[in-house]
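All protein chains but one are shown at their positions in the complex.
Moving on, here comes chain A:
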Amino acid sequence: MSLDVSAPRKPPSARTILLILGALTLLVMIGFMTIGANGRWDFVLPFRGAKLAAIVLVAYAVAVSTILFQTVTNNRILTPSIMGFDALYILIQTVMVFVLGANRVLVIDPRWLFLGEVVVMVVFSGILYRWIFAGERRSLHLLLLVGVVFGILFRSITSFLQRIIDPNEFLVLQDRMFASFNSADANLLAVSAVLIGLASLAGWRILHTLDVLALGRDTAINLGVDHRRTVSIILVIVAVLVSVSTALVGPVTFFGLLVASLAYQLIPSHQHRLILPAAVCLAILCVVGGQLVLERVFGFNSALSIIIEFVGGLVFLTLLLRGATR
């Protein structure tokens, strides 16, 4: 939103930073597609293209969902994954396998299964998190605690179900539960892209209210924002985005926090139309660039998610210790 009246002063720098980020992202993506390709191009390009598409979708989903969530909750520490959103998604997946049985789950078209899971996810997280966030402002520490408790609860139920499940069915599940940017589920790419597109469309229409929401609940209501409704819409968008990223690569706890914090640091503006694209670029840079360096330069495999989580975890601790928790 451009309620910014000081046009000559700030935006150029924010825009320039965004432009540089965009260019870097593009470069890294081209590098990812071409560096070290010693095979036939008609094999390499589609193979890497699918991988890249998955990474871009996940990066987008994680970055946008984190920033939307932080704006709604008016803090910069909590993220959907810290609040247990992705644990909830995995619980839903487990319950589905448990109730339906792996055979039936394997028979169902994965795209339909995925859509079904997303719907359940939206309904449940909608009820649960709206109850927490739409009302009066609550203390951040309480929310953090609620998130931790929810996360543990969801994970415990999940692991309990997995223990009493048939071992063969467990294999089906396990396959889906570890974060790996390498083995993103290609079947789901198209559906994911459509879902992300729809969520973004919904988000686009309320883009200008996001800047107002960031002023806090009271000020937002004073300025005429229908707070409850807007928060509900945003939480639905977040639920869809988290479902997509979790379905594609599994849970990543601190990745969103990492890119969101970097974006706030880099962009000297409060405007979401600048912060959001910056965070998306940073997320793509992190994963694609990281993958490029690890895979092609060092020859490692699939250690990237660990490194990202490590750095993200450090950021989380730093933020907590620096007392940004008010």
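Rule of thumb we're sticking to: contacts are C-beta pairs under 8 Å (C-beta built on N, C-alpha and C of every residue); 3 or more make two chains touch, one makes a residue touch a chain; residues count from 1.
Following the convention adopted for this analysis, contacts and distances are computed from a predicted model.
UniProt records the chain missing from this view under the protein name "Iron ABC transporter ATP-binding protein", selected from "RNA polymerase sigma factor (Sigma-70 family)", "Iron ABC transporter ATP-binding protein", "histidine kinase" or "Cytochrome c oxidase subunit IVB". When you scan A:Val105, A:Val212, A:Val259 or A:Ala278 for touch with the missing chain, the hit is A:Val212. Of A:Gly36, A:Gly49, A:Gly197 or A:Pro268, it is A:Pro268 that touches the chain left out of the display. When you scan A:Thr34, A:Asn168 or A:Asn222 for touch with the missing chain, the hit is A:Asn222.
The missing chain lies against chain A, touching residues 1-6, 9-10, 70, 74-76, 136, 208, 211-212, 214-219, 221-227, 264, 268-270, 326.
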